[in-house]
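Note that one protein chain of the assembly has been removed; the remaining protein chains are unaltered in position.
Presenting chain A:
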C-alpha cells in the first residue's frame, strides 16, 4: 500500500498528467487541423486553432496530383504480407527456442539479439548490391523479403516470451492423441496464443509501414513506392505543399494508430516481459 495522498499532491499529479497528455496529443491534433484547412487558410495569419469550414481540398489534391492511391496500396500490400510471413516464421522458430534445449540455441538467440543492437542501415549499401544481384531492386516483393528478415529476430523473442506462458502439456496431449507436431502447434497452440500473435503481427505491420531508409534505397519507380518513400519525395522538393503533406501524414498515421490502440497493451507486455523479471 502506498501512503495516502494529500489533496495538493493529487492536484499536482493529475495536473502534471494532464499537461503531458496535452503536449502528447497536440502535434497530432495540429496536423489533423491543418489537413482540413482550405489551402489558403493554411498560410493565414493569425493562425486558426479550429479549421472553421472543413475543406477536403488537400485530400482531393493529394489523390489527383500524385500517385497517392498507388502508394497507399503498395504500403498496404508490403506491410500486410511482410508482417504475416515474419509472424509465421517467427512462430516456428520461437516454438523451438521456447520448448527445446539444444547445443547451438544460445548462439541462435545471441545472433538474433545482436541484430537489435546494430542499426540495419549500416549495411544499406551492401544490401543494395545484394538485391541488385538477386534482381530484387525496385520490387515490392524484394522489399517484403527484407522486411521479413528485419522483423524476425524481435518477433521471435517476443513470441518466445508468450510461449513461456502456455503449458507444454497442452500440445503434448494433442500429440498423444495423434497430432503431428506441426498440427499440434497450429491447432492447439495458435488459438491459445492469439493475443501474442496479434500483437506481434501488428507490431511488425506498424514497423514495416513506417520504415524509411530501406524503402527509399530499394524502390525508385513511382509505381512501386510505399508511403514513406513517397513522403521523402515530397520533402525533397524545395517548396513543401503543406496542405497535401499534412493530408498525407494523417492518412499514413491513422491506420497504424488504430492498430496500435488495439494491441499496445500486449506489445508492452511482450517488450517488457524480460525487463521486469529482475
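General remarks:
In this text, a residue touches a chain if its C-beta (ideal position, glycine included) is under 8 Å from a C-beta of that chain, and two chains touch if they have at least 3 such contacts; residues count from 1.
In the analysis below, contacts and distances are computed from a predicted model.
With the options "Sugar ABC transporter permease", "PadR family transcriptional regulator", "NADH-quinone oxidoreductase subunit N" or "Ferredoxin" in hand, the undepicted chain maps to the protein name "Sugar ABC transporter permease" (source: UniProt). Across A:62, A:81, A:137 or A:150, the single residue that touches the chain missing here is A:150.
Summarising the interface, chain A meets the missing chain with residues 1-3, 5, 13-14, 16-17, 20-21, 23-25, 27-28, 30-31, 34, 42-43, 45-47, 89-90, 92-93, 95-96, 99-102, 108, 111-113, 115-127, 129-130, 145-146, 148-150, 152-154, 156-157, 161, 164-165, 167-169, 172, 181-182, 206-207, 209-213, 216-217, 228, 231-232, 235, 240, 242, 245-246, 249, 252-253, 256-257, 259-261, 264-265, 268-269, 271-278.
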